[in-house]
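Only one protein chain is missing; all other protein chains are in place.
Letters A, B and C name the chains as they come in the text, with residue numbers starting at 1 for each one.
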Amino acid sequence: MPTQSSKAKIAILGASGYTGAELLRLLIRHPHVEIVLLTADRRAGKPMAEVFPQFAPYKLPTLSAVEAADWQTLQLDLAFCALPHGTTQKVIAELLGRAPATKIVDLSADFRLSDPAAYARWYGHEHVAPDLQKEAIYGLTEVYRQKIKTARLVANPGCYTTCAELALIPLLQAKAIDPDEIVVDAKSGMTGAGRAVREDMLFAEVSEGFHAYGVGHHRHMSELDQEFSLAAGRAVTVSFTPHLVPMNRGILSTIYVRGLKDSLPEDLHAVLSKAYAHEPFVHVLPFRTLPATRHVRGSNMTFIGLAADRIKGRAIVVAAIDNLTKGASGQAVQNMNLMLGFPETMGLDQVALFP
Amino acid sequence: MPTQSSKAKIAILGASGYTGAELLRLLIRHPHVEIVLLTADRRAGKPMAEVFPQFAPYKLPTLSAVEAADWQTLQLDLAFCALPHGTTQKVIAELLGRAPATKIVDLSADFRLSDPAAYARWYGHEHVAPDLQKEAIYGLTEVYRQKIKTARLVANPGCYTTCAELALIPLLQAKAIDPDEIVVDAKSGMTGAGRAVREDMLFAEVSEGFHAYGVGHHRHMSELDQEFSLAAGRAVTVSFTPHLVPMNRGILSTIYVRGLKDSLPEDLHAVLSKAYAHEPFVHVLPFRTLPATRHVRGSNMTFIGLAADRIKGRAIVVAAIDNLTKGASGQAVQNMNLMLGFPETMGLDQVALFP
Amino acid sequence: MPTQSSKAKIAILGASGYTGAELLRLLIRHPHVEIVLLTADRRAGKPMAEVFPQFAPYKLPTLSAVEAADWQTLQLDLAFCALPHGTTQKVIAELLGRAPATKIVDLSADFRLSDPAAYARWYGHEHVAPDLQKEAIYGLTEVYRQKIKTARLVANPGCYTTCAELALIPLLQAKAIDPDEIVVDAKSGMTGAGRAVREDMLFAEVSEGFHAYGVGHHRHMSELDQEFSLAAGRAVTVSFTPHLVPMNRGILSTIYVRGLKDSLPEDLHAVLSKAYAHEPFVHVLPFRTLPATRHVRGSNMTFIGLAADRIKGRAIVVAAIDNLTKGASGQAVQNMNLMLGFPETMGLDQVALFP
Partner (left out) sequence: MPTQSSKAKIAILGASGYTGAELLRLLIRHPHVEIVLLTADRRAGKPMAEVFPQFAPYKLPTLSAVEAADWQTLQLDLAFCALPHGTTQKVIAELLGRAPATKIVDLSADFRLSDPAAYARWYGHEHVAPDLQKEAIYGLTEVYRQKIKTARLVANPGCYTTCAELALIPLLQAKAIDPDEIVVDAKSGMTGAGRAVREDMLFAEVSEGFHAYGVGHHRHMSELDQEFSLAAGRAVTVSFTPHLVPMNRGILSTIYVRGLKDSLPEDLHAVLSKAYAHEPFVHVLPFRTLPATRHVRGSNMTFIGLAADRIKGRAIVVAAIDNLTKGASGQAVQNMNLMLGFPETMGLDQVALFP
């Protein structure tokens, strides 16, 4: 662990995507880290300013190919891995094989599922690094904080899942809601789909419109199943439908629940308020006040609101995060802070950018 | 009823709002109508081009105050009423008192509820024209076509309600879904809120963001209750949450249902396909294909899709309309066509504007 | 030429791009045409509804490959060619070689420049069909109407050029402005760049931002040079800078000019008003009233405004079109109407979609 006077040596593997850029946005201002490696295979040899011009004023390493990295010589304190699914497990296995003292925060889906069978079912193939899969800690910071502090490999949660899990896990743990009647209707800004160059991601295709996708089958369901079941102490399967909103950043989850044991909506609100009373990055709004994505934009904050449905016994929970910050790179830095012994909020004090 | 060679004399009361402009957009191209009166109280005396510059190339009546209208002399065939709630019932009572042969399509909420008690409960006061309330026909064209043909006063449905009702009424009528487990998660473009000059409607307030509103209490719920209960033959109350999308036009309703009597999702899809097989303005997409708002933008079309949820017995119905066209002015013209004996699709042949 | 009772047989070559879809939007409602062929090489064999779901309710030919077309058998009255630059000249030469009576409206840039040397200079290679290049008529309808009526091959102008040329040609013809001091600052919606699947066209790349591109070198300059020089009767070169606006449709050109011979801004306005007094698709706004793109969206209309600059002798002309309609497919249909003897405005009566 680096001392306060030195700086931790950090790499971003996959720096040319949106989560890579968001990591850099946050880390450039972090007082105790030094970026020593930025990889982007197809852009190797180019300056970061060519891929993301906002970084032109900053002095940064030239982009390089991940396979050109000499992990032993680099002596990284920590690597953020923002690579595509599948590639990731190979790169991390290789990296940890060469430099086993390196800590890793992985932003891909490769290490989120702890059950090898579930992994094989959802991803269609066996995991290539089952030992690492076993070792990995699920990086939902507010729930797994203690384990993250001593972890070597943290699997940063998905954006949809972070949002829904922060809203529901305390309610499930308290057995305050019926695990069999949960509907999660989620809406995301376009960066949630990454920087993939696809026709359906073009401005003119998505602007001025709204649609659902992945109905009945979206890989984030597997994470929800895992974490909700753990929280409830029994198997939980929820209805989950993601949608795309013509905006860049933000996820809003509207979640329909039924209170158990005569729980009133006010009781559910109290459960959430208590659970997050001391959390720096989760803010529970007053009863009946609901969040908007724009009020967390660019910040690592989660806003959660809860209101009574007009149907007796039912409530509506609404949670909002920035999918690139708390939903990805912000939570990754939050985890890095814990893993390297820095204050958990360091470098994450950005106030939301609104308007 | 005007002959084919003459043109029907038409008024738009409340022409300076978005539904007024949308009526004009459609009617200017309608071969059998003539716009003889456009009212807008606060803009009286101004040309329409000052309020909506897109009409500059067209010859149209100058805007006037509604109270200046001489209903007897005007001899209107039909008036579209796009006035605010409350004002409407007074204006229509006055108009029909003076010129009882005039037909009316009312786009406000004033005549949508047939039960005086429900009206008083949702709107906080007694209806001022209870006889007209009794006379009014609910203008969901596909459901009430025959009654609309002979109606004098048609209460055009709300935008959210048109979308959700077209998606669910055939399923409720067929008793194919459980009326007690319906969740309607609805998303609307900004024009759904009208041209109200409010801070929360400013571009910089709503752009790049997404939020829910009216949670637990939205007046469109009263319409849903009325129509769903009629369709099911018993009292139905649904969960309904509206959201605002940073786009101008479009409503998408994501609806979570449970099949009854072992109905498979495929069976539910078959019910919808059959119900709308011959409808010009409702198109049921192939099983598992879901609609997007952009594909109905500016058209009077409704697109409905249905997919199986991953939870056995559950399905997700998604419906999309343009809130200003099928959700308001387009359906109003569709109703006018029926009321005046024109072909139902006349003037409504616009293909969706995408991109 | 088809009789009024029959329908003209029409093909759209390149139907899977935005100008192809826009042609279809307009032609589906055209009373005297029948779509008999839709080509899209990479999507051959698919229904149009898979490429553009808004067409799902319409009965249309399945997409096919352009090289599979049997031009002699098809007996097309007219083909719209919305293919990429370069490909176009080969396809048209082949088509006219096989079926020389076919009329063509070409939406590419291949036949816009009449000077073979200018073509070679701007496009980097010799034209492969120089005879057709000579035959082609430049399709700026308001300027070349008479020649278009009898043309076999019409080169539909570019979107930027249509907008700037309609604003300036009457002023240059009247020698009312100094041809050496013209600055055209142009702004376009994203569909102007077509449906190209490129990183810089992704929603998240262009939303919430604004930038210039092609500064100092954009191929539309060559068209401006050609047409402005013809109008002025001498060589004219203008400053021209295009920009991208985060919206789907619309071009606004802000044009800075200096009046000649003591022309006051009012005089310049009078020149424009007179030139377009009887044009169905060009509307000159009152002096000092300036247009917005939203007021022509989806229509074939051009709005032109002119105001005095605060610098004596200078004026600012602002013109707005929808780049897909008057800037491409709308003008193409306008030209088709002339070429096939239909009323010029037929099928082009859409009122602008605002909001």
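The rule is short, and it goes like this: a residue touches a chain if its C-beta (ideal position, glycine included) is under 8 Å from a C-beta of that chain, and two chains touch if they have at least 3 such contacts.
Bear in mind the structure is a predicted one, so any value in this text is a computation, not a measurement.
Asks: Kindly state which of the options C:K9, C:R297 or C:K326 is in contact with the chain not pictured.
Replies: C:R297
Asks: For the chain that's not shown, point to the residue among B:N248, B:S263 or B:N300 touching it.
Replies: Residue touching the absent chain, from the options given: B:N248.
Asks: Can you tell me which of C:G209, C:G233, C:P286 or C:G341 touches the chain that was removed from the display?
Replies: The missing chain is touched by C:G209.
Asks: Given the contact definition stated above, which residue among A:G14, A:G158 or A:G298 touches the chain not shown here?
Replies: A:G298
Asks: May I ask you to list the residues on chain A that touch the chain which is not drawn?
Replies: 18, 21, 24-25, 28-29, 52-58, 191, 207-208, 248-249, 283, 285, 291-292, 294-299, 301, 303, 324, 349-355
Asks: Residue by residue, what part of chain B touches the chain that was omitted?
Replies: Per the touch rule, chain B residues meeting the hidden chain are 18, 189-191, 195, 197-199, 201-208, 246-248.
Asks: Can you name the residues of chain C that touch the chain not displayed here?
Replies: These residues of chain C touch the chain that is not shown: 181, 183, 185, 187, 189, 204-205, 207-213, 215-217, 221, 237, 239, 241, 243, 245-250, 252, 254, 256, 288, 290-295, 297, 307-311, 314, 316, 318, 320, 354-355.
Criterion: only the chains that are shown with their structure count from here on.
Asks: Looking at where chain A touches chain C, is over half of the residue numbers used by both copies, so same, or under half, so different?
Replies: Copies use mostly the same positions to touch.
Asks: Could you put a whole-Å number on the gap between the CA centroids of chain A and chain B?
Replies: 40
Asks: Could you give the separation in Å between the centres of chain B and chain C, each centre being the mean of its C-alpha atoms?
Replies: 36
Asks: Identify all positions of chain C at which a residue touches two or more other chains, and write them in rising order.
Replies: Residues 18, 191, 207-208, 248.
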